[in-house]
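A single protein chain has been omitted; all remaining protein chains appear in their positions.
Just so it is clear, A and B label the chains in written order, and each chain counts residues from 1 on its own.
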Amino acid sequence: MNSKTPPSDPVPSPGPRQLTLGELASATGMDLDGGAEAAVDRVASLLEAGPGAVSFLANTRYRRQLAQTRATAVILHPSESVEGYPFRILYSRNPYFDFARVARLLNPLPAVQPGIAPSAVVAADARVDAAAEIGEGVVVQSGAAIGPGCRIGPGVVIGSDARLGADCRIEANAAILAGVRLGDRVHVQAGAVIGSDGFGFARGEHHWEAVPQLGAVIIEDDVCIGANTTVDRGSQGDTVIEQGCKLDNLVQVAHNVRIGAHTVIAANTGISGSTVIGSCCTIGGAVGIAGHLEIAAGTTLTGMAMVTGSITDPGIYSSGVPASPNREWRRNAVRFGQLEGLVRRVEQLEKTLGAGDKE
Amino acid sequence: MNSKTPPSDPVPSPGPRQLTLGELASATGMDLDGGAEAAVDRVASLLEAGPGAVSFLANTRYRRQLAQTRATAVILHPSESVEGYPFRILYSRNPYFDFARVARLLNPLPAVQPGIAPSAVVAADARVDAAAEIGEGVVVQSGAAIGPGCRIGPGVVIGSDARLGADCRIEANAAILAGVRLGDRVHVQAGAVIGSDGFGFARGEHHWEAVPQLGAVIIEDDVCIGANTTVDRGSQGDTVIEQGCKLDNLVQVAHNVRIGAHTVIAANTGISGSTVIGSCCTIGGAVGIAGHLEIAAGTTLTGMAMVTGSITDPGIYSSGVPASPNREWRRNAVRFGQLEGLVRRVEQLEKTLGAGDKE
Partner (left out) sequence: MNSKTPPSDPVPSPGPRQLTLGELASATGMDLDGGAEAAVDRVASLLEAGPGAVSFLANTRYRRQLAQTRATAVILHPSESVEGYPFRILYSRNPYFDFARVARLLNPLPAVQPGIAPSAVVAADARVDAAAEIGEGVVVQSGAAIGPGCRIGPGVVIGSDARLGADCRIEANAAILAGVRLGDRVHVQAGAVIGSDGFGFARGEHHWEAVPQLGAVIIEDDVCIGANTTVDRGSQGDTVIEQGCKLDNLVQVAHNVRIGAHTVIAANTGISGSTVIGSCCTIGGAVGIAGHLEIAAGTTLTGMAMVTGSITDPGIYSSGVPASPNREWRRNAVRFGQLEGLVRRVEQLEKTLGAGDKE
């Protein structure tokens, strides 16, 4: 099968760029142990790196790979005692973090090409900064404002009175609907929908009446929103995603949710209406969080966790049972439905034996 | 952090409109206890309401907030005995329902602007009613028909021979694919896909053969479909969503499913092929329903429920276990895998003790 896989060309970009280790050290503030003139043009894992590559060691489990790597330079924590290796060392107190920065320096994002593509349609009263790039087929509706350095990908819709700060990237076919506010450097991936109507209906005698969703969505600086993720507008107040949050693909954020700064949320997770999530939480994939809850700052929820009550003590919370062979699972799942009865039987046994003890 | 949140302007709309209480009472059929000339222009919760706002009390838990509200008028059930309050009262047997109606009266949807946007592409043999609005970048394919009062948002695709009744709203970048039929007043949110091929493949010796999906999707009057939700066409018969159903974001409806009238389905839920859901069901978020089942009318499924068999008695059904601290969860999850063995041990104990009793 592998032989059938067509070769993968590098993703197009202005680079990859070639830089010297001295330039990298200077740009990132890392200390370099010499070899400032050596040029590098890519990043790679220790085992895959060859001459011209920068690698890193963040997990001591991989330390023995240092002996095998052919990288030109390796980013290491200063506490690592490494001698006699042929590679150059960039010292960092956070090697993976600085590796990410080096990777970006060597693979810069394509430069924004200011201007409005011929097939884009921009309302007469929309304000598009001269330093923004508006792609083919984009629609910018009445009253919208787009800041400098923004890159609006092909097919994107920017709704009426939506406002984007500086340097936002909105990818293909995403929709930033009416009145949504984005801060600076917000990244919205393809197909995401920001500002859909919240799910609010009032039960009548014969039908459900839609409750007008009058709020907006506020997304602060440096937030990333994954592909095909949906963020509903508030019913009266706003839905808010605070600065630095990172949301993966296919996440649902219901109306009036607030997500605290720097919280990360993996794919397929759903957050129900009016729930408030603290800052710096780590939320795994396919988690479900009920509505009107509060999740303490710093909480971790593992994948597929089901959260039906507020969490006041930060910590790691989990639910679900890992998959087991179907035959075993069938038996145990049936037994789950009999748990209450089993407890009663054990209580009866304890009573009988306890009675026996007394005799 | 809050201080960094940019202020949220109201979502653009033709209003909010200003109406007198007399006008509201007349439009909704509610009784008013005087003050017909007082003007209001917005809705708000009891605590957030100020002069000019209409609020409501639907849950007696909030009754004491009546003493604090500064609303100009409050919608109350006639059974509430309220005297000496400064606000006006609109009497309703269903305060939240009438609050929703008042909110819509004060915040009407933007009026449809009949006509076809210059960048829209409409096939020569498509029939677009003169009273429909076709947004920028819309594509209407051959044989499609769009009724009066429809509003087709930017970037939407209407497939060949699709038919939309009157007053439908299709939001940005949604896709209504070939042969799909929508009734009147259907609301499809951004990015939703109606009429994708059902997931049907026949296993061959060396590959899966796609089973042609020849049916359509029928969506009846007053249905709402959430953002990025997907509804597959039937394999031979049709997939049907009956009148008044409300589906949230990121819901999956597989081929040949039928959803009964006025059923509501929260986000991230998936319904497998050929399942028939009765009318007036309430289905929570992230529920999974297996294929070829029947769910009785009026059934409630709580969030993350796993439904593997038909439900014939309406009622509330649940599954899943709420998240607990990871350390506890680890132990209990292991014990789940030993449940069958535990039951055997209890049976043995019972046998031993029972034997002992006899002696």
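As a convention for this text, a contact is a pair of C-beta atoms (placed from the backbone, for glycine too) under 8 Å apart; a residue touches a chain by one contact, two chains touch by 3 or more.
Being a predicted model, the structure only gives us computed values, none of them experimental.
Q: Which of B:P95, B:G135 or B:G179 sits in contact with the chain that's absent?
A: B:G179
Q: Quick one: which of A:G147, A:G183, A:G198 or A:G320 touches the chain that's been left out?
A: Answering carefully, the residue with contact to the hidden chain is A:G320.
Q: For the full complex, which residue in B:G29, B:G84 or B:G204 touches the chain that was left out?
A: Spelled out, the listed residue whose C-beta touches the missing chain is B:G204.
Q: With respect to the chain omitted from the figure, which of A:G179, A:G195, A:G226 or A:G278 is a touching residue?
A: Hidden-chain contact among the options goes to A:G226.
Q: Considering the whole complex rather than only what is displayed, give the residues of chain A touching the chain that is not shown.
A: Contact residues on chain A toward the absent chain are 1, 4-6, 8-12, 43-45, 48, 94, 96-97, 99-101, 103-104, 107, 117-119, 135-137, 153-155, 171-173, 187, 189-191, 222, 224, 226-228, 244, 246, 248-250, 262, 264, 266-268, 285-286, 303-304, 320-326, 329-330, 333, 336-340, 342-343, 346, 349-350, 353, 357.
Q: What residues on chain B make contact with the chain left out of this view?
A: Considering the whole complex, chain B reaches the absent chain at 119, 121, 137, 139, 141-143, 155, 157, 159-161, 163, 173, 175, 177-179, 181, 183, 191, 193, 196-197, 199-205, 207-212, 214-216, 218, 220-221, 228, 230, 232-233, 236, 238, 240, 242-243, 250, 252, 254, 260-261, 268, 270, 272, 279, 286, 288, 290, 300-302, 305-309, 311, 315-322, 324, 328, 331-332, 335-336, 338-339, 342, 345-346, 349, 352-353, 356.
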